[in-house]
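Heads up, one of the protein chains got dropped from this complex, but the rest are sitting where they should.
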Amino acid sequence: MANVARVLVTTEVISVSDLAAAVRSNTAGAIVTFSGDVRDNDHGREVTSLEYEAHPSAQGLLEKVASEIAGRHDVLDVAVAHRHGPIPIGEAALIAAVSAKHRKAAFDACADLVDEVKAQIPIWKHQVFADGTDEWVNCA
Amino acid sequence: MANVARVLVTTEVISVSDLAAAVRSNTAGAIVTFSGDVRDNDHGREVTSLEYEAHPSAQGLLEKVASEIAGRHDVLDVAVAHRHGPIPIGEAALIAAVSAKHRKAAFDACADLVDEVKAQIPIWKHQVFADGTDEWVNCA
Amino acid sequence: MAVTVRLFAAARAAAGVSQLEVAAGSVQGILDSLVESHPALRQVLPQCSYLLDELALHDLGSQVNDDSTLDILPPFAGG
Partner (left out) sequence: MAVTVRLFAAARAAAGVSQLEVAAGSVQGILDSLVESHPALRQVLPQCSYLLDELALHDLGSQVNDDSTLDILPPFAGG
């Protein structure tokens, strides 16, 4: 069974190299990372600012999701961090990192982890557009 | 058509954060990286040292593979680096990074890039084991 | 002695408040009274999920007692 190396819901900057380092070991042959960055556009509209809001349960639920991923794939270490609060364009909102002996398990587990975070973690995204309008993403 | 941001065949240390930075942009929503690290074991045997050898054509062929990946997937930037010479246990031999608007294309392209590098680039791996024996990997 | 309702993200934006105290009753009854007092919630609530004292709630007929907390969660959009 794999190890959950780090789980973080934070308003601080999160970094790919920190998460990659958290899952590194001499037995790991492959490390896959995902970084979900704040874009300056969404569906063709220019985004000027963006903020995430996290429910108080987000940290605990993220730990649960990370454990599920660690148990579901043939991997060694799993780490995931979600930033909330205002995030500047180009900076990361979500970073996931997975190490494994072999690369296919690392790719599969990292993609699965990102899917589960998006589906299961109570975090919301608010975008403000260049035309002054704003939206809560996924909330029609 | 995507851009090939960086291609490197080098004896120097290669880093995930450098390659991730090379593919970063304000339009990219997803960055996926792969790091293939030198393990202290292979098929249950303890590896004490390891060296890669690269054919003189490796740089040019790696550029060609990176361009093919950039053309084959809906991605923004592609970067790849392969280290050769002796590499200490735990350090990276191959790093790939792909940015895209959406995560699925980034995951797919990064995995495809690693597969193609392994299949098409004339680079060889020599392992020395704790029992004093050695092998050229894939060469029975 | 009351039920605490916490509203998040688009639900908070629609209601204009992040927390309310309401009388005990069924979840559906509480939601109906919230829509009456904050009509902009009418469009948001059909997409929401609910937590009763931090546990997922699937039956809107459930009773919410005094001192309980009902969380209103719009569709997640993390990542």
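Each chain gets a letter, A, B and C, in the order it is written, and its residues are counted from 1.
Just so it is clear, contacts are C-beta pairs under 8 Å (C-beta built on N, C-alpha and C of every residue); 3 or more make two chains touch, one makes a residue touch a chain.
None of the values given here were measured: they were computed from a predicted structure.
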- Message: As a test of the contact rule: which chains in view would the missing one touch?
- Response: B
- Kindly state which of the options B:A2, B:V16, B:A66 or B:L94 is in contact with the chain not pictured. B:L94
- Query: Which is it among B:R6, B:K64, B:K101 or B:H126 that touches the chain not included here?
  - Reply: B:H126
- Task: For the chain that's not shown, point to the residue among B:R39, B:H82 or B:R103 touching it.
- Result: B:H82
- Note on the structure: In the full complex, chain B touches the hidden chain through residues 36, 52-53, 55, 57-58, 82, 93-94, 114, 117-126, 136-140
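One rule holds in what follows: only the chains that are shown with their structure count from here on.
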- Message: Can you work out the whole-Å distance between the CA centroids of chain B and chain C?
- Response: 50
- Task: Take the average of all CA coordinates in chain A, do the same for chain C, and state the distance between these two points in whole angstrom.
- Result: 27
- Residue numbers in chain B touching two or more further chains are none
- Query: Among the residues of chain C, which are close enough to touch at least two other chains?
  - Reply: none
